[in-house]
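All protein chains of the complex are present and in place, except for one that has been dropped.
Right, chain A next:
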């Protein structure tokens, strides 16, 4: 097995990179939301805002060749696994320079060169793919670990139980990362999930963990340990990350008081915001000043605005591309 390890996050440079990555995700989503609201984006999209510490905490524990599978709410995973704003906004707008040449859009966005096997528009649809990627790693002894991101809603899919069973039997290097944001589309998770989610994984003999998904350091610390163990053949693992979705199920889900109270949303945003709280911690530990954090935010916002401008002006794919890439050569 190739020796691989993500750098331990023990210095201010690493902490600031994590902060920056979270700010980048939030900035991407704020701009994407504006593109939707101003009718500049075709279709619609699902915002990751509020869950940034999950994607960043996990992806910062991975190497570039480690794999992830993502979901319909996948912009955060894509950014965290190393993608650039310009290609992402181009994809969101269906432009030729997008990561998928405009053929995937928001729900299939991925920077494939960084081990992202794609966002998936079928809830739970990537669970087999992630497990199969881990099977390749085992068969070919690549040393890669695969993280399968999915939401609490996807735990209702039977596929998960089939692949957990096989992953456990084969001891595959896969980590099932359930982002429990409390809502399965427009329904409270408590109404769709009986019992406990970790207990479901434990039933297959899979070691399971629950972590505060708003705490990037807690997420990163746990993931680093599990990734190192998975590389040694001690996987699979399950993590339930308790988090919160700031927007609706998708950008058009605006009037949502019938399933979620405004007070609840406000409370998470004011008390539990992963970026604000991590920023406060950086300041209190003397790792960054408020001016430094402000300049990170300003830089990221400027980058995002420039990328949006570029993408809006970028060209659409030529019509001749419509039947290109149906089959691989």
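The rule is short, and it goes like this: contacts are C-beta pairs under 8 Å (C-beta built on N, C-alpha and C of every residue); 3 or more make two chains touch, one makes a residue touch a chain; residues count from 1.
Basically, contacts and distances are computed from a predicted model.
K.L.:
Which listed name, "2-oxoisovalerate dehydrogenase subunit beta", "Branched-chain amino acid ABC transporter permease", "ATP-binding cassette domain-containing protein" or "Aspartyl/glutamyl-tRNA(Asn/Gln) amidotransferase subunit B", is the one UniProt assigns to the chain that has been left out?
P.N.:
"2-oxoisovalerate dehydrogenase subunit beta"
K.L.:
From the list A:11, A:34, A:112 or A:267, which touches the chain that is not on show?
P.N.:
A:112
K.L.:
Which residue from A:57, A:74, A:125 or A:151 sits in contact with the chain not drawn here?
P.N.:
Residue touching the absent chain, from the options given: A:125.
K.L.:
Would you write out the residues of chain A that touch the absent chain, in ascending order?
P.N.:
Looking at chain A, the ones touching the missing chain are residues 67, 69, 98-104, 108, 110, 112-113, 117-118, 120, 122, 125-137, 139-140, 142, 144, 146, 158-159, 162-163, 165-166, 169, 324-329.
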